[in-house]
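In what follows, a single structure is set out as structure tokens and then discussed.
Note that this complex is displayed minus one protein chain, with the remaining chains in position.
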Amino acid sequence: MNEQHSEWQPRILAFLCNWCSYAGADLAGVSRLQYPPNVRIVRVPCSGRVNPGYILKALQEGVDGVLVSGCHPGDCHYLTGNYHARRKFRLLKELLDFVGVEDGRVQFAWVSAAEGAKFAQVMAEVTEKVRALGPNRRLAKKIGNPKSQ
Amino acid sequence: MTREIRIIPLTEMPAFVGALMQGRKVLAPTRNDDGLCVFAWLTAPEQADWTCEIPRVPPKQALLPRTEVLFRYHREKGKETVSPPPPPEPQVVLGLHPCDVQAIKVFDTVFSAEPSPDQPYLERRAMTTLIGRGFSEDGPSTPERLRRPSPLVFCRELGIDPMDNRDCDAFLVPLAASRMALEIMTDKGTALKPAYERFPPAVAEDRAAIAEARKLSQARITPPLDMAAIQRNLETIFNSDLWNRIHEPCVGCGACAFLCPTCHCFDIQEETQGLDGARVRVWDTCQFDLFTRHASGHNPRTSQKERSRQRIMHKFSYGVGRFHIPFCVGCGRCIAACPAHNDVRQILKEIHDLPRKS
Partner (left out) sequence: MTACKQVDLKTLARELLATGKVEVFIGYQVATQPLMAAPLIIHTALGASHAQQASNPDAERDLARKVDALIFDDRCEMNLVNYLHKFKDRKVAIVVKGCDSRSVVGLLQEKQVDRKKLIIIGAPCRGIIDRRQAGSEIYTACRECPVHNPVIADYVIGAPVPQPETPELSPEVEALRKLPAEQRWERFHKEMSKCILCYACRNLCPACYCKTCFADASKPKWVGRTDDPSDAMMFHLQRLMHLGGRCTGCGACVRGCPMQVDLRLYNDHLRSHVKQEYGFMAGMDEVAQPPLAMYGTDDCNEFIR
């Protein structure tokens, strides 16, 4: 971890599918599994509901990392939502990589309702990766609050 | 009236510009990395480029920035604090074409109009010194690149003289042997003395050359467009089929208005982040559907036809009717920038030539 960031805590936004990852988070909680408190959760009906615009907007508003997590391929409550999402996210990742947004600002996972332990582990990994990157300066908008950067 | 004239060799211009930059922001024609001429804030004196034709981006950003923070606010535990933006700094707009100066007159007229003069504008305006720059095709030894602004310019048809130094604080006239004459006209101009005093005053010969260039330039102002006829015609064709033709090629972008030195419409928006925020003023244009969309969702200008009409009407009828000054100075920027190659000169001609209603 970078010295200058030692005081700094990353803020991470997680879009979690209601039918799996959100329940996974619940299970992690009920099982009293520890995971970093840096993550704020937005519950969505399906990973396919996550418009790439939401991810970009979150980064513009100043979060340091975004995670989208849904049901494993084949397990989507709406059958194909996560398959469609996968193509979209792949495109988004290609685009963000190419324009030079750091690898790891936006991450994806499949976590089922039964995978409480995986949920906690994913949260820890995502947080560490974002922490290593430091604050999101590239896409964050400065005009609303120039001090925030 | 011209108070004094100094002669600056082109090679010394960076020194002059550098001196202007002491304690002032300087906006001047520059070439960006793509070779495109734009008015931009200088960070080094050499950036000012005297070979620029009409710069694509007009100088209006000096007085109406693309984004202007009107005030900032902060909320905490039910308490709100509002802080004004820092006061405007002294600034120089350098290398203004006389048409751009006329455009600033349009701005001054609109933004000081009663009953609601625009305070942020007027404060910034008071801190601004205008250094114009003349163009003349005449005079055998005028350096080639300093002669004609661009084939798209039609300022003369609107009665604007590209050698006119009125309304400037100081004015540059290109002279033979790669020199510039700096004319000083106002107190704000005289205040630049530390920047220009080391340059020699003009001799009689130079004065004669300047006077000659002015005379020749004025002689070219014939025949101006009959603006009165255009305005008269516009008053009768609000519902004409002509607008169908005019709007059809237009794609409704903001290029023409954003890059027009006289277009001054803005929107006011909130930019917030967490508990902090800023109220900002940003450029807007009548070419956008959103410009007139009401909160209810109703939009009185339903199609590009109404929007294209508004642009022409505002420039050549409403502006003239209310302020007796057309909102177009013939700089040709909109013609160069329009991706659909709409040409305001052609539109004006069509309106001018409309058959008289009996």
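Per-chain numbering from 1; labels A and B assigned in written order.
Everything that follows uses one rule, which is that a contact is a pair of C-beta atoms (placed from the backbone, for glycine too) under 8 Å apart; a residue touches a chain by one contact, two chains touch by 3 or more.
Predicted, not measured: the structure shown is a model, and the values here were computed from it.
K.L.:
Tell me which residue among B:10, B:127, B:152 or B:265 touches the hidden chain in the full complex.
P.N.:
Looking across B:10, B:127, B:152 or B:265, the contact with the absent chain belongs to B:152.
K.L.:
Please pick, from A:11, A:77 or A:93, the residue that touches the omitted chain in the full complex.
P.N.:
Hidden-chain contact among the options goes to A:93.
K.L.:
Under the stated touch rule, tell me which residues of subunit B contact the chain that is not displayed.
P.N.:
Residues in contact with the chain left out: 32-34, 36, 56-57, 65-67, 151-152, 241, 244, 248-249, 251-255, 258-259, 267, 269, 271, 280, 282-284, 288-290, 293, 335-337, 339-343, 345-346.
K.L.:
Which residues does subunit A use to touch the chain missing from this display?
P.N.:
Within subunit A, the residues touching the omitted chain are 52-53, 56-57, 60, 73-74, 80, 83-84, 86-103, 107-110, 122, 125-126, 138-143.
Methods note: only the chains that are shown with their structure count from here on.
K.L.:
In whole angstrom, how far does the Cα centroid of subunit A sit from the Cα centroid of subunit B?
P.N.:
47
K.L.:
Which residues of subunit A touch subunit B in the complex?
P.N.:
On the subunit A side, the touching residues are 61-62, 141, 143-145, 147-148.
K.L.:
Please name which positions on subunit B make contact with subunit A in the complex.
P.N.:
67, 69, 271-274, 276-278, 280
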